[in-house]
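Before anything else, here's the structure in question.
One protein chain is absent from this view; the other protein chains keep their places.
Letters A and B mark the chains in the order given here, with residues in each chain numbered from 1 onward.
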Amino acid sequence: MTEASGFALSSTLGLTLVVLFGLAWVLFGWYLGRANKTHEDFALAGRNVGFALASATAMATWVTSNTTLVAPQLTYQFGVWGMVGYSFAALGLILFAPLAARIKRLMPNGYTSGDFVRLRYGQSAWWAFILISVVYAFGWLISLGMAGGILLEALSGLDYHIGMTAILIICVGYTLFGGLRAVIATDFIQALIIILGVVLIAWFLIDTVSLETIHSEVQDNHPQLLDLLFPAAIMFLFNNIFFGLGEIFHSNVWWSRALAFKGSVAFKAYLLGGVLWLPIPIVTGFIALAAPQLGIFPPSADMVGPMVAAEVLGKIGAVVVFIVVFSALASSLDSLLAATSDLVTRDIYHKKLKPDAGDKHLLRFNRYSILGLGILTWLFCLPKIATLGALLNFAGAFVASTIFPIVLGLYNRRLSGRYAALAMTLGTLSGLAGYFVVGFYVAALVSCSVSALICGLGLLLSKHKFDWQQLNEQEEHSA
Amino acid sequence: MTMGLTAFSTLVLVCLVLTACAPVILIGLWLKDFISKQIW
Partner (left out) sequence: MPNRYGFISYIALFLLFTLLARPVAAQDTMTQFTLSAPEQSREGYFVLALDQAPLRGMVVQQSSQADFIKIDAEFVWFGDFEKMTLTGFSDGNFYFRLKPAENVQSNVVGVTVTHYPSWQAYTLFFTGLGLFILLVITIITLHLRSRDTKVAEVQDD
């Protein structure tokens, strides 16, 4: 703490950093966007992204509020299991690697995950899927917007609404100008900033406080945090893993990347992205265990990471934390804006409302939907509703129900649309029932179990034989 | 069952080293793509 107010940065410095970074990203987005000639360029970066950018974008997008705010939060709440459990979310990226290769092979001309569900399973499953996607996308968009506000508030005492507004304006700005190309290129730079910053903070913390002191303080005064049999943490573990798998398997954020990556790059990129991501939650998480030692007891657990780093490293540290978390939030927010607007443009506007829309028309509509999504998110973020974790766990009930329908749909011809729709609907409903009757820690688990059961039944009872060729849909319109 | 100091330090330090390797790998891959004109 260097300021009399108790905040690591002054409000002016916080705001200056936001404006400088904002301008840099928006200019960069505009520069990259000049290469976009068609809607395919804008939405899928010309379907030709190389290995380096592909791996970095997979990693950087998954480094989000999850790793920079929620990993320390869970470590503060659940101790060692909190951070180890969180790092298992890398399994989502790793297990998606084979699926990504398969997606690229089955749908060389596809645009979105909605395309797949519509062509593979038909209308009823598509409706269930779109509903799940929309709930999830908004849950995540809102939690990211809120995280921006919380970050600025924690570090500089600046009002929540300013941070939230600023990060939304910046991300909408450069995604609007540059499309997926800007999203992926900024992700590469953001990935480097995030990793270097995280390593720097962890290194300084170990150097100043030492792992021995952290361990002995926690052991003496908060022993539960080092307990490897911590009941709540053990219960939370697989629910969290299934939530992460559901997020990645269903979301167009990851599908549009798989489709945008060059030929055989998809498999390698997701695998490497996952492996690079694996240790990061532990590096960001363990710093929360230094909080009691430093006398930091945060107002809400999701603020503990930035507060510890800022306390240990002073003003420079606070600037580093600020840049790292801001990059992490931006690298996810931009991806989500781009992927969700693709879903709105392709699945709802083009396929349902205006099938004869031309390429220029779709490109323009895609930009309007990015802007619209930004404004909607801003409105939802205005009242600061729940803590980040609670909001995200609620979405767990929705996304986990898509895991088995997606996996089986990609590889197995027998599962029919009726069973897939039923699996997603009943999975989601029972997940929600679990959330409200038992607790947040069973939502994704129940949802995935029920959906798996229905898919299993579907495989046994269905006589359906899907023709893979139907997935390779040809475009009706000319550019 | 409590996590001991050795296990705790090893876990954190190994993860720190692995994380620190990531930028080297990413920049190396970028250079390779750049030289062979495979970035986009």
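In this text, a contact is a pair of C-beta atoms (placed from the backbone, for glycine too) under 8 Å apart; a residue touches a chain by one contact, two chains touch by 3 or more.
Quick caveat: nothing in here was measured; it's all calculated off a predicted structure.
Asks: As a test of the contact rule: which chains in view would the missing one touch?
Replies: Per the contact definition above, the missing chain touches A.
Asks: Using the definition of touch stated at the top, determine which of A:Ala35, A:Leu131 or A:Ala232 touches the missing chain.
Replies: Missing-chain contact among the listed residues: A:Ala232.
Asks: In the full complex, which of A:Ser10, A:Asn412 or A:Ser462 touches the chain missing from this view?
Replies: A:Asn412
Asks: At which residues does subunit A meet the chain that is not included here?
Replies: The list for subunit A reads 1, 5-7, 15, 76-79, 95, 98-99, 102, 104-106, 108, 158-159, 161-162, 165-166, 169, 173, 176, 218, 221-225, 229-232, 234-235, 237-239, 241-242, 245, 263-264, 292, 295-301, 304, 307, 364, 367-368, 371, 403-404, 407-408, 410-412, 441-442, 445, 448-449, 452, 467-469, 472.
As a working rule, only the chains that are shown with their structure count from here on.
Asks: Whole-Å distance, subunit A centre to subunit B centre, using C-alpha means?
Replies: Taking the mean C-alpha position of each chain, the two centres sit 20 Å apart.
Asks: Which residues of subunit B touch subunit A in their complex?
Replies: Listed in rising order, the residues are 1-3, 5, 8-9, 11-16, 18-20, 22-23, 25-27, 29-30, 32-33, 38-40.
Asks: In the complex of these two chains, what residues of subunit A are touching subunit B?
Replies: For subunit A paired with subunit B, touching residues are 45-46, 48-53, 55-56, 59, 80, 84, 87, 181, 188, 191-192, 195-196, 198-199, 202-203, 206, 211-212, 215-216, 219, 223, 226-229, 262, 272, 276, 278-280, 282-283, 286.
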